[in-house]
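Take a look at the structure below.
A single protein chain has been omitted from the complex, and every remaining protein chain is retained in its original position.
Order of writing sets the labels: A and B. Residues in every chain begin at 1.
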Amino acid sequence: MTAVGAAPEAAARRPAMPPANRASLRALSGQAIANVLLAIFGALFLLPMLWLVLASVDANASWSVEVPHLTAANFADALSGSNLQSIINSIVMSGVSTVIATICGALAAYALSRRRIPWKGPLLLAVLFLSGVPLAILVIPVFQMYSAIGWLSLLPCSLFLAVTSLPFEIYLIKNFIDAVPRDVEEAARMERAGTFQILTRVVGPLALPGIGAAAIYGFVTAWGSFLVPLVLITDPSQQPGSIAIFGFIGNAYVRYGDIAAFSLIYAVPILLLYALSARLFRGGFVLSGAVKG
Amino acid sequence: MPRSPRQARSALAAAAALAAAALAACSGSGGAAVTAPTKEPAGPFVLKVAYGSNYVFDTTGLTQKWWQQVAAEFKASHPKATVQFIPIPGSYNDIVTKLSLLYRSASTAPDVAEIPTGQIGLWAQAGYLLPLNAYLKSASWWSRFPRVVQSEGTFSGQVYAVDQGENDSALLYNKQMFAKAGIPLPWQPKTWQDVIAAAERIKARLPGVTPLWLNSGTGSGANGLLQGINNFIVGSATPTIYDARTGKFVVDSPGIRAALSLYSQAFARGLVADTSALFSPNAVTTPLTWFQQGKLAIAVGSNYYGGNWTKAISAPYWPQAPKVMGEAVIPTEAGGGVASTLGGWDFAIAAHSQVARAAFDFINLAENQQNSIDAANWAGWVPPDRDYWTLPAYTSFAPPYNAFFAQIMPHATLTPSNAAYSVWVQGMGEATGAIAQNPRTTVDQAIAILKGYVTGQLGADHVEVLH
Partner (left out) sequence: MTARPGAPAPAGTGAGAGEAPGPAAAAQAPGRPAVPQGLRRDAERFQWGSLALLVPSAALLAVLFIIPVVYAFYLGFTNLQLVGIHAVDWHFTGAENLRRLAGDQVFRYSMELTLAFIAGSVAGVVIIGLALAMLMQTALAPVRIVAGGIVIVAWMMPAITAGMTWYASTTAGGTFGTLLGLANSDFLHREPLLIVTLANIWSQTGFAMMVFGAALRNIPRDLLESAQIENASRPQRFARITLPLLRPTIVTTVLLITLISLANFGLIYVMTQGGPGNATDILPLYSYQQAFQFDNLAYGALIGNALVILCAIFGAIYVRASRSRA
């Protein structure tokens, strides 16, 4: 494995270091290698998507990778009818689920990281392992609960999705809070900051990359979920995009081109989220640098 | 578990008791005296109707159009009714999963549901469905359903579901390729060997063309068998898959061996498509495209092919299809005869429906001439009512295929409808899959796979060997 550390970048940003020439030379070569390797990885990850891209503009799309008979009709189909609404539903479903899971998860993670709570270690792990129960089985009792109280709709479905990613999010965020130095918090506490302030002003920003990663995890999990919304949402106008894809698959036909086009469109919101979070992470980075400085 | 499932369970138990009472009432009074509950709710009421929103019909647009058309007629005759649709997205398994969960709770169970033929028995056993015998007395269309179609929803004398439309099978072949290969037209094989011989001739004369399409493997589940090897098994001397007398599944019989032997020959001689195509999800639809692209000569295929090639469905659109594609009956093992499976979708009413009479009225409208023929055309079915088979509205939708497949239907054979059938399906899928993947697999080895799997899952006392 090629381990290219963070050092070259750091060196490049601090030109005042004593062995400046050698370091910057090494940094340069290291950066070149890193760029090439990353480009190769990117290309490898792109390969399987080639079919998706070609099929999305192919009037005769099939399983094979072929030179497409160019058409825009697939994209028109992908956005027709209730398909656009389904993407909006996905955004609501995943957004609500992510907000619930991340806020609850961050609070719990902080307590589990910093407070003395009896049996917290085994408890946390037990909850985590229990998420090994296949969701397909888990959703059945939840369906019965929800149907008894008339909750078979979008928002309660988001709530359940939030709960399914909650153990992961708690665990992940706790890991990042563990890494935040306690003395930073201590300093804030000297200045009589309350728990809430410490969470939002000190620990939160420092653990932001971790919280962001957990939030994106929650979003992506909800974004791709199929069986849970299928079972827990009754009103067809509330179905998310992961289910709308099946509108292109019937008993006697598969509209490969439409599926590909819809999938590409369905990727856009996540990409936007990723771009947004990259900015957020950078903000967190600068801040943490300042605190640690 | 909290109160809810228990509640649901007791509600269902009550429903089941109700169904049992209804059942006892029907059988006890000798049928004729029983009148169907005619009570129509006095005030406004809601009729809940569940259907597959993308899987069953050929397009989602036609699905909506058809159900709304029936609902509009229903509203006209029942002004106080509100029809609440529960469209279920996803594929076969997803529809079954969602429906079975809806039925678990009295409050969510749909009054009318569209369910696959293979599931009726299971639903009836669970006590979810209302026996329709009393209602059917007044339905003129029921007596015009072929006996085999009537029987698909009948268990212990009670009719739990009525057919919406059927799929059956035949051989479809490219006439132009046959002409090039020097095979006389029209082609009608007398035996299974004739099919192999024609495929071999194609292979020799037309390199680059896949001679024969035989669905195999587990990828397409029960659908793959319905449009594949089961056609040969039901056309064999021992057509039994589930022995109703003993309650056991047949894992080895001369008929199963004959069918597997046909597969084994076809694959060993390189006549069939490769595993990439056969094992793909929705592989059963691949011949439609391959025929259109001129890549395939013969397929053991289904009645919906012709409709899919029409402009209305366009999956894919192929206006030349009637000129290019011929059709022939699948012969039986003995030679001649008609071999075909049968399966489709059905209407059922929930056992505890508060508006059962209205629910049946809805079904009654769905079975009328216009709606039944529209459903057949838009979902790729043969309509169950034999009076519609010769009507231009049906035959001219996809000529000549629609008329041809209607003639096959009375001779077609149903597949079992109980929980363990899906185990047999998996076992048989693995057996044909093994042949497809390794053509050197012998019939004995394939039988061992089927037998081993089904025995392992169901236990030795639930399988049998026919001689």
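In the analysis below, contacts are C-beta pairs under 8 Å (C-beta built on N, C-alpha and C of every residue); 3 or more make two chains touch, one makes a residue touch a chain.
The shown structure was predicted, so the numbers you read here are calculated from the model rather than taken from an experiment.
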{"item": "Touch criterion as defined above, residue of B:Phe74, B:Trp141, B:Trp192 or B:Phe279 at the omitted chain", "value": "B:Phe279"}
{"item": "Sole contact to the chain not displayed, among B:Gln84, B:Gln426 or B:Gln445", "value": "B:Gln426"}
{"item": "Absent chain, residues of chain B that touch it", "value": "1-2, 5, 9, 12-13, 15-16, 93, 96-97, 100, 103-104, 119, 122-123, 125-128, 217-219, 221, 274-277, 279-281, 418-420, 422-423, 426, 429-430, 433-434, 437, 449, 452-453, 456-457"}
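In this text, only the chains that are shown with their structure count from here on.
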{"item": "Mean-CA-position distance for chain B and chain A (Å)", "value": "41"}
{"item": "List of chain B residues in touch with chain A within their complex", "value": "1-5, 7-8, 53-61, 85-92, 94, 97-98, 101, 104-105, 107-108, 223, 276-277, 280-282, 284-285, 288-289, 302, 304, 308, 313, 315-316, 379-380"}
{"item": "Of chain A, residues touching chain B in the complex", "value": "60, 62-63, 81, 140-141, 143-145, 147-150, 152, 226-227, 230-231, 234, 236, 239, 243-244, 246-255"}
